[in-house]
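Missing here: one protein chain of the complex. Every other protein chain is in place.
Going by the order they are written in, the chains are A, B and C; count residues from 1 in each one.
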């Protein structure tokens, strides 16, 4: 950590900061420049969230040097994490697809989606049973009935089930049915929930919050890992920017960045990021070219009848075409697709 | 609602949309322009979240006409909501101040803060017992012990207690001690939690999420109101923008905007928005001048020793000065301060 | 255009808006709903920038229906624009690469960059002679001497020259040397400059401004086209968001969006968007997979000695590897690379 003192900091003010840092256990390097004195603090303490140095007199700025996350970092583990679940390896050579409707609406709808997905190489089925909706007047999901239908679809197709858990209270129920738990974007910093899923022995898809920096996203993963669950799959799903033509701005650069900073697998959800089905095929291709380990895509047997987010769902035909194109890109990237 | 059809939409495609809308119960006005056909749908259905019109062929855009929130709107209730709690009226003529440390750290710290606050006209004490922290390695709050200290401070000073509830599980505990519940910015769209606080008979301070539009914020209030709790106090606390000199960008314009769109009281938390104590006095003044009904300000007996956010806490001296200046502005605005 | 009137608009207020619109030449459809009256205005007037309807009493909102750009839209021209310059076709089957250093620094530097670029299939050389720099204390470019060196490099390699023009005053000079003019991101809405390049018979690379919406970007293209120059190449180069790990946020979704809305060619500049060389190869691949017609990439014989933006420049070796990978992706996309 580096502490930059103000232009006219007095010797006493500098001394006070030095003493404070030494007390916490840092070794100090002092460097007096022409215009600023800089205090370097050396030690292995990761978090300084509890030390309010910037409130001390004449402290201009505190610059952290170490990354604030540890378990999620490449420094902690150099090689890629490969998550093994239900016979699949996520984060390895094979690119895996999660597909299905936004929300589970009925047995018929889900079975049809699952069967189409299965037929073109998808390995995991998505579908919300508990739906976080901006409006209290919108469809909120079939809840337990939705979970049961998902389990039925797994039975019928062999697809693994990925579904969202919204709250600690319903976690045991969701965990009973799901193969992989999903933490939604709005819950990325629901720290109670993160601590609870950390105790469950299932992989977690952790969506990036729409206003979360990459660092905050990795810190959220750290919450889950520090609690004992190392099987975290990061999912980029768009961030908020001023551009409103698309629902959010898909930050694809986050894929190679996270791959560089962390050993965790990264997938991309272009459907929620963009919000318009027309652009999902192109951006699915781009995501794989950027190095993603998989995709989560919304597909609905009949998007115009969807109870949720139909405008961003691919029709079965469009989906089949995308899957075929994706296989070619995967080949160029030296990766396999089932 | 207005549906704009694409340039070359066929008669069949237009007819399909019309039929769909009529089936839901809308009355239809069709208007064929030179380049676009526009379908106006008239009816009192507020939410169309469940109708995926944009997935229908040749639909270019759907433009909602009515506000998606109802109970929170001025259309529903013209006059200002005044919330009565513990002898105070929030949202009326009197401007109320919530002050105190970011986190409850110890009896000594809290009592000192409470007594300073009390002495200069503050009516409500803040202090986090459960702290949402970006890092799992940071101080997470004293939990129940913190709540007990808050109750003790109320006993000693008469100040009402405002404290954050982070999760449905701990809600009964927090509600036992708090006079006013606070929903933190990161939980603004934690819909499970919103539904739960809706059932509690205590006012709720609802902080705006850092990436929430004003409309989404009002929709979050709607969740609480539709569940039966009409005592919602909206709190602007900064939004995420590209400017990183301040922690967030305080969107003060949200104050008159919300006052225009809604009847609910609005307060401002400049401390979390800005993150640097130096600018809190000026922006507190500005908030009252913009029409806020109150402020939530962090003040700590010794910010440099704070376990949380010391850099944004005012010292007692600075706080006393701000309070004295605020009273003058309140006078100009035709409002009282205790 | 749709005008939404406020809840309690009077008949006189509605009538006033109707009369105003009829006077301008619109045909009117009035539709009185339960809660709002809506006025549909039909006509072929594109711009309403000069009609301040929202300042009329009880007007709640004005919703434009037609796109505000005309010449740049697919409605005006359905088929893709292919720009022919110096034997190349930009926007056709072939993907073209623009590469070279951020700034022209010396004959040696430029010749080396040009010769490496040439050897691996690049067709256009970039290099700034006039450099827009955030700081007045930074290197501002070699100016005319830089232009002369670019011409020399063209002579030696056959590469076309793409270079930035910053101002109407220096436009004649730059146009004398350049094959393709570049309008930098900060000048995207320098309307004087747009009007001037519209008069020059050279293609223009129009970079998207860091805070420009896609619509504003197309409006800037419209300025050039309406002035007579139809050879506009749009270049996505990142937008400002709260994420600060990368210099800007590369909005790759803009590629398929612009391809859908407009007939103009679109290229991508990952170097300026991201600002860190390490992530340029992955995002170059992604850009081609998203459907871009070409790339503009910074490459420097020795990035660590660069006078400008060395941190985002590829070394010759890294660049050669990227070019080889890009050819494979181009193949999958059904496109050629020279």
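Quick note on the criterion: a contact is a pair of C-beta atoms (placed from the backbone, for glycine too) under 8 Å apart; a residue touches a chain by one contact, two chains touch by 3 or more.
Computed from a predicted structure; not experimentally measured.
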Chains shown that the absent chain touches, full complex: A, B, C
Of B:109, B:170 or B:211, the one touching the omitted chain in the full complex: B:211
Identified contact with the non-displayed chain, of B:234, B:267, B:290 or B:337: B:290
Option touching the unshown chain, where B:84, B:107, B:278 or B:336 are the choices: B:278
Residues of subunit C (touch criterion as defined above) contacting the omitted chain: 20, 46-47, 49-50, 52-57, 68, 132-139, 166-170, 186-187, 189-193, 209-211, 216, 219, 222-223, 226-227, 240, 276-277, 303-311, 313
For subunit A, residues in touch with the removed chain: 2, 4, 7, 29, 31-36, 38, 40, 42-44, 63, 65-66, 75, 240-242, 244
Those residues of subunit B which, in the complete complex, touch the missing chain: 211, 213-215, 239-246, 249-257, 260, 273-274, 278-279, 282-283, 285-291, 325, 328-329, 331-332
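Assume only the chains that are shown with their structure count from here on.
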Arrangement of touching chains [line / ring / star / complete / other]: complete
Of all other chains, the one whose Cα centre sits farthest from subunit B: C
Centroid distance [mean C-alpha coordinates] between subunit B and subunit A, Å: 26
Averaged-CA centre spacing for the pair subunit C and subunit B, given as whole angstrom: 38
Computed distance of Cα centres, subunit C from subunit A, in Å: 31
Overlap residues in subunit B, where contacts from two or more other chains coincide: 240
